[in-house]
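Every protein chain except one is present and positioned as in the full complex.
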Amino acid sequence: MKNPEEIFNILKEKFGDAIIEFASSQPVDPFITVKPNEIDKICRFLFDNDELLFDSLMNLSGVDDANGKKAAGQNGDNIIEGGTLSVYYHLESTKFKHKLVLKTSAPRENPEVNSVESIWRHADWHEREAYDLFGIIFLNHPDLRRILMPYDWEAGHPLRKDYKNPEFYHGMKVPY
Amino acid sequence: MALKTEQMILNMGPQHPATHGVLRLELELEGEIIQSVQPHIGYLHRCFEKHAEAMTYPQVIPYVDRMDYLASMYNEFGYVIGVEKLLGIQVPERVEYIRVIMGELQRIASHLVAIGTYGMDIGAFTPFLYCFRDREKILSLFEMTCGARLLYNYFWVGGLSHDLHPDFVRSAKEFVKYFRPNIKELNDLLTNNRIFIDRTANVGVLPLETAINYGITGPNLRGSGFKWDLRKDDPYSIYNKFDFDIPTGQGLVGTVGDCWDRYYVRIQEMEQSLRIIEQALDQLPDGDVTSAIPKRVKPPIGQVYSRVENPKGELGYFIISDGSVNPFRIKVRGPSFVHLGVMNEICKGHMVADVIAILGSIDIVLGEVDR
Amino acid sequence: MREYLNNIWTALVTIMIGMKVTFKHLFVPAVTIQYPDVKPQLPERERNRLYVNMDDCIGCDQCARACPVDCISIETVKAIPGEDLGKTSNDKRKALWVTKFDIDFAKCCYCQLCVFPCPTECIYMTDVYEFSEFERENLLYDFVTLTPEEREEKKKNYAQFEAQKAAEKAAKAAASNKPAENKGQ
Partner (left out) sequence: MIYNFFYSITGSLLIADIIQSLLPLFIFILPFALFAVWLERKVSAHMQDRLGPMRVGSHGWLQTIADIMKLVQKEDIVATENDKPLFNIAPVLVFVGTYAAFAAIPFSSAYIGSNIDLGIFFIIAVSGFVVAGILMAGWSSNNKYSLLGAMRSAAQIISYEIPTILVIITIIMITGTLNLNTLSEMQTGHFWNWMILGGPQLGIVKFLLIPFMIIGFVIIYISTLAEVNRTPFDIPEAESELVSGYHTEYTGMKFAMFFLAEYANMFAVSAIVTVLFFGGYQSPIGYLGNLLHLKWLIPIEQLFWFTTKGIFFVFVQMWLRWTLPRLRVDQLMAACWKYLIPIAFVNLIIIGLITLL
């Protein structure tokens, strides 16, 4: 049974600069921020290491941090430029019953994060949902398609803070 | 020249009697044997997470009810615990007891729907009506306390909307006494029925490693023989005050982790919920249920992941607050969304009739899959 | 061979048990009621159609703000000082004419969040559940007791009162800076 502090130290000396920082100031859950292109190696280590054994991914959620600058888009509506889209991983070990929260953030223009689908098959659909609703591209994911929205929805990614509903979809009026 | 056979793509389409809602299963068939199952979801996507970002914290509760509309009380339970953790509120004892009683009643109601529709998927129509007859009694209990039968908006952040109705305790005890023999009747009609056993034993076997790797939780995970229940392993609210045991699948009829085990775990869980309700009704303290409800819910900047043992599995709320009245982001980890992902894995090599049996045994609700 | 016979035996026995259960239920009285003739009696906390008692409504817009689906829309007009709008049941003075108070029951999700914040408890849920309509527009209920002309009249009075007040202020302002000018010279 290890608390997130010890796990952070283990990861820090194993992966060095790939682990950016350990934030425990805000209420409730402390989390570790990690570089996006290293995430799968870190998760493989967390999965295999026999004193950690994070064998179950509880939840994988995409978040639009909306920390970029407000700017006027082409057709006048304000869009956010710069800033990051981040992905939170809630991991858990059913053997040792300890939990961990990882966070990676990728730039808004081309958000690329390595996929952890090969480690936890559970991440497959969650990553497809994060791609569908946020546009976060997961590298070497078997079939990264939209999952909740219609497959040919080309009006962007709905859960982004600067998302505008399209006027028509296949001739059907979208906003009622 | 070998006979050229090509696979038949069968669309168990959005409008199909056995898909528990609006789900399209694309089956690749070789004669009657399944090569692959490709679920297509999104037909019931109502953008809960986008709505939640525009609502205040109390206003999100009616939306949370509508996700898994068969277990609304438990959806509220998870959300309310998460926000209370963020705010750091401690609710009075009576509220905790009422929440446990309502949660367990909702678990029985949700399991009754699961078992009833499962019997109908296999072809036995009568157990479905017996289950719904008993479920109506639970719904009238809910209606007596908060006025609604399916979508309650009863758990509020920091308390409850109404206190218990004066003769709720009496009619709840009556229900427990009335319902116990009916479980035995269900066993006679379905569980031990030889044809039901033939249809469900050794069908859709979910081995334990794939279950954990796919993030399967709740009755489906316990059906595969793993004693994992959040009420005991990651206790929330006051579940540590009650003694109840966790039924797991022992493979009494076929291998461990087949459809029959998942079904039988749900039947035993109803038994355990009755025990919890009885204990909770006896130790119910007095007090005011609305004392800890804050006038304006404005949690500090931060994020929380709260998870509860929903009747379908582990329901998790990842709430990020930016200090304003509206939540910045709510991500819901719905158990049905996860359980549907494993369909392709366990349906290979079975027949068309088994796909319906497997889909019924993992008990999904499309409202929660699509959110 | 033994397992073969056992299969047959368990099959027949369990089928017989199942049939015994359903046969027993042939003589159990029916649980259902014949709906249109026999109406189900509902508990008193029933949450169905909203009702607004307009005499008590002070137009404070609390319920419209609390509603998650924004199905309540209220417009109010300030009363001219001379008018007396009467008192609510718990004798609060009313200061606003409510010229528009309609609830769209097609959108309402019956969550009762609007009933709790109302200071005068004038909005509450009744147990009327048979109010389906053929057109969706008919589900837009208008609760205001004033006739349309009265509403126009109230608006006109207020607008006219506003104009008058603005004119006075302009006159006063003109008067005040005139003496300033004299002082200035």
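In order of appearance the chains are A, B and C, and numbering begins at 1 in each one.
Please note the rule applied: a contact is a pair of C-beta atoms (placed from the backbone, for glycine too) under 8 Å apart; a residue touches a chain by one contact, two chains touch by 3 or more.
Keep in mind that this is a model prediction, so the values were computed, not measured.
Colleague: Among the chains present in the display, which ones are touched by the chain that isn't there?
Modeller: Taking every chain of the complex into account, the missing one touches B, C.
Colleague: Per the definition of touch given earlier, which of B:L23, B:M55, B:A124 or B:L151 contacts the omitted chain?
Modeller: B:A124
Colleague: Could you tell which one of B:H16, B:R149 or B:R275 touches the chain left off the display?
Modeller: B:H16
Colleague: Over the whole complex, note the residues of subunit B touching the chain we left out.
Modeller: Residues 8, 10, 16-18, 32, 119-126, 129-130, 133, 189-190, 193, 195-196, 198-199, 351-354, 356 of subunit B touch the chain that is not shown.
Colleague: Using the touch rule from the top, list residues of subunit C that touch the missing partner.
Modeller: Residues of subunit C in touch with the missing chain: 7-8, 15, 18-19, 21-23, 25-26, 28-32, 34.
FYI, only the chains that are shown with their structure count from here on.
Colleague: Give me the ID of the chain with the smallest distance between its Cα centroid and the all-protein Cα centroid.
Modeller: Going by the distance between chain centres and the overall C-alpha centre, it is B.
Colleague: In angstrom, rounded to a whole number, how far apart do the mean CA points of subunit A and subunit C lie?
Modeller: 41
Colleague: Using mean CA coordinates as chain centres, what's the gap between subunit B and subunit C in Å?
Modeller: Between these chains, centre-to-centre, one finds 32 Å.
Colleague: As a quick test, compute the distance in whole Å between the mean CA positions of subunit A and subunit B.
Modeller: 26
Colleague: In subunit B, which residues are in touch with two or more of the other chains?
Modeller: none
Colleague: Which subunit A residues sit where two or more other chains touch them?
Modeller: Residues: none.
Colleague: Enumerate the contact residues on subunit B facing subunit C in the complex.
Modeller: Residues of subunit B touching subunit C: 55, 58-63, 126, 133, 136, 140, 143-148, 151, 153, 161-162, 165, 185, 188-189, 192-195.
Colleague: Within their complex, state which residues of subunit C touch subunit B.
Modeller: Residues 7, 10-11, 14-15, 17-18, 20-22, 25, 31, 42-43, 45-47, 66-68, 109-113, 116, 125.
Colleague: In their shared complex, at which residues does subunit B touch subunit A?
Modeller: 41-42, 45, 47, 49-50, 85-86, 88, 210, 212-215, 226, 228, 233-234, 299-305, 307, 314, 316, 318, 320, 329, 331, 333, 337-338, 340-341, 345, 370-371
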